[in-house]
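This report concerns only the one structure given below.
Removed: one protein chain of the complex. Kept in place: all other protein chains.
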Amino acid sequence: MGKFFDVALLFIIVLSIILVMLESVADLNAKYFWEFYIAEWLITFFFTVEYILRIIAINKPKKYIFSFYGIVDLLSTIPTYIAVIFGGHNLLFAIRALRLLRVFRVLKITRYVGESNRLLVALRNSRAKIIVFLFTVFIICIIMGTLMHLVEGEAGGFNNIPISVYWCIVTLTTVGYGDIAPITPLGQAIASFIMITGYGIIAVPTGIVSAEYTRYFNRPAPTNTQVCPNCNESRHLDDAEFCHNCGNKMNLD
Amino acid sequence: MGKFFDVALLFIIVLSIILVMLESVADLNAKYFWEFYIAEWLITFFFTVEYILRIIAINKPKKYIFSFYGIVDLLSTIPTYIAVIFGGHNLLFAIRALRLLRVFRVLKITRYVGESNRLLVALRNSRAKIIVFLFTVFIICIIMGTLMHLVEGEAGGFNNIPISVYWCIVTLTTVGYGDIAPITPLGQAIASFIMITGYGIIAVPTGIVSAEYTRYFNRPAPTNTQVCPNCNESRHLDDAEFCHNCGNKMNLD
Amino acid sequence: MGKFFDVALLFIIVLSIILVMLESVADLNAKYFWEFYIAEWLITFFFTVEYILRIIAINKPKKYIFSFYGIVDLLSTIPTYIAVIFGGHNLLFAIRALRLLRVFRVLKITRYVGESNRLLVALRNSRAKIIVFLFTVFIICIIMGTLMHLVEGEAGGFNNIPISVYWCIVTLTTVGYGDIAPITPLGQAIASFIMITGYGIIAVPTGIVSAEYTRYFNRPAPTNTQVCPNCNESRHLDDAEFCHNCGNKMNLD
Partner (left out) sequence: MGKFFDVALLFIIVLSIILVMLESVADLNAKYFWEFYIAEWLITFFFTVEYILRIIAINKPKKYIFSFYGIVDLLSTIPTYIAVIFGGHNLLFAIRALRLLRVFRVLKITRYVGESNRLLVALRNSRAKIIVFLFTVFIICIIMGTLMHLVEGEAGGFNNIPISVYWCIVTLTTVGYGDIAPITPLGQAIASFIMITGYGIIAVPTGIVSAEYTRYFNRPAPTNTQVCPNCNESRHLDDAEFCHNCGNKMNLD
């Protein structure tokens, strides 16, 4: 029963996101306005019931309401109601923004992803290094962007420093839209230098995460499941004969 | 004899794929229609004979027919015949699709690639993590795409959420076509943030596979399962002739 | 008090960089000319005071003046003064370049980033290898660029070798602006080859840095130099309290 509810919920979440996305397509919204309208209210009703049931079922409703999932669940429900209340007003942009908030329903899916926790741990461990790295990239972009603004001038689209910095980020991250591109030989030479630098330093965050992961894997080997019978310590070197925590003799398997 | 047949088969497979590709070029198809037609039937005849011979030669034909290679071999042969049978009808698109199915002949080459098995094992081991990662990327793209649709509006080509999500995938994966690109300062700022984020998280799948590989290599190599008969020490270099722990002569396999 | 000064300084640095960037936007500069002018002089005054105070406060002012931070601090102050002195002349480009020098104020922020030192060490260790690698990439680009110039000619924009080499760098680093793109089938085939090569060799710098990092992490951590006083075993987990080899109590440092 609980499993059926889970699958049904997952199905409705995916459906509701597809609905929000399709509603934004002008043609489809004009054609299927009423179908979208009814489906939207059915989903909102379902999520409202789910939200209320969760509050009733859980021991500490206050903790749930202010938790990550509680806020996500609320955000999944409330925009439809608010859009109705303020529907008569002319705050069109605000309404539209509110309605699009429904897209956060996608975060409801994260409940189903258990594996991601591990990934988050690995990312969190190398967070400080990656932030410093991205910060360095940003400083490089500001300096090189200013240089390109000076060299290229307005001919190649480098009208001001912010847009030159934007171009530099687009280039250094190897995205390369091509809407702004250097046209003077000197500008192209500097751009080449930036690109090759970007190619060289893209290795850094990868190396950090990779090393973090390798370290993570190398520590508790999956074949070494021995646990100290005295203190229940579980991380041991492969050839440990004594527990490194309490000095007890290990039972080797 | 068997080796000659192998090389000939490989040659014909490559030839048949080039043929399918060239046939799709309108100019070449108009000019060399009959040459392509004859070559196609010769190749189909060859593959048909090969398919029948395989069924005859193999002990359990049923198992082969429903195996990966059996289906690939069938798909390499049958489209030409079906295209003839339904040739008189007007199901032009279906016929075209059927004819293009012949491109799956390229999978026949995988028989010649032994090394790939190992790669597949490594990929399979990190499959779960990579799927979770790509899933996370997809959720980020839905949320950021919606945000960009709201910020950029229709001016920059962000007409609806699906196309904004498409743009976000194009940007985060650093492909960057440039057919859709932000033009408002705020949109460009958010795009910069997405790009730098993408630059930072591209490290994650690489780190996973890299760590998986390192772990794979660091484990005792599968061919080196030798254990010292004297002291039972099991970690040995690949070409060790004496046990590094007790100095006993090893039994080389 | 010192902490408050630090935060205030960081705030003013960020503000001054935003100011330099916004000043370069023609519209904003026309509209808010006087606001920018006053803010610029306030910031310059602040930095001048900071620079003089540092010289007074530090024991060896000469060493500071010619250090990295000393030069950065000077570069943050002097351009505003020089621009005033030469303001009457027509050396517009030189003035503009001088004014943009103020963007180097961003380097003042590096004082706040302690973590980056470690990153720099890791990068410095693999510097020689990465330079050789980038050099190899550059040689490939010169040869392939010349080849593309020969194959594509002037139709696809490959007018001369320098621009073809530029295109080759843009392609190999996977930036791909699309302002220059091959249009002949042979050119596209060579481009495909270059791209797949680039895809294959992008792994090299990543691998180098990653391996360097892993090595750095795998070495006994600098804090864990403990050796068992009983059996001299030296590989221990960071928080081991007993020797895993003989069970002796460790002397924790």
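Letters A, B and C mark the chains as written, and numbering starts fresh at 1 in each.
Assume contacts are C-beta pairs under 8 Å (C-beta built on N, C-alpha and C of every residue); 3 or more make two chains touch, one makes a residue touch a chain.
These numbers were taken from a predicted model, which means no experiment stands behind them.
Counting over the whole complex, chain A has residues 174-178, 206-207, 210, 214 touching the chain that is not drawn. Along chain B, the points of touch with the absent chain fall at residues 17, 20-22, 24-26, 96-97, 100, 103-104, 106-107, 109-110, 113, 115-116, 118-119, 122-123, 130, 133-134, 137-138, 162-163, 165-166, 169-170, 172-179, 202, 205-214, 216-218, 235-237, 240-249.
In the full complex, chain C touches the omitted chain through residues 128-129, 132-133, 135-136, 139, 142-143, 146, 149-150, 159-162, 165, 171, 174-178, 181, 185, 188-189, 191-192, 195-196, 198-200, 202-204, 206-208, 210-212, 214-215, 218, 235.
FYI, only the chains that are shown with their structure count from here on.
Take away chain A in thought and the touching chains that remain still make one piece. Because chain A and chain B share one sequence, their contact can be compared position by position; here under half of the interface residue numbers appear on both sides.
A centroid comparison over C-alpha atoms places B as the chain most distant from chain C. Per-chain Cα centroids separate chain A from chain C by 25 Å. Chain B and chain C have Cα centroids lying 36 Å from one another.
Separation between the centroids of chain A and chain B, computed from CA atoms only, is 26 Å. The multi-chain contact residues of chain B, meaning those touching 2 or more other chains, are 174-178, 206-207, 210, 214.
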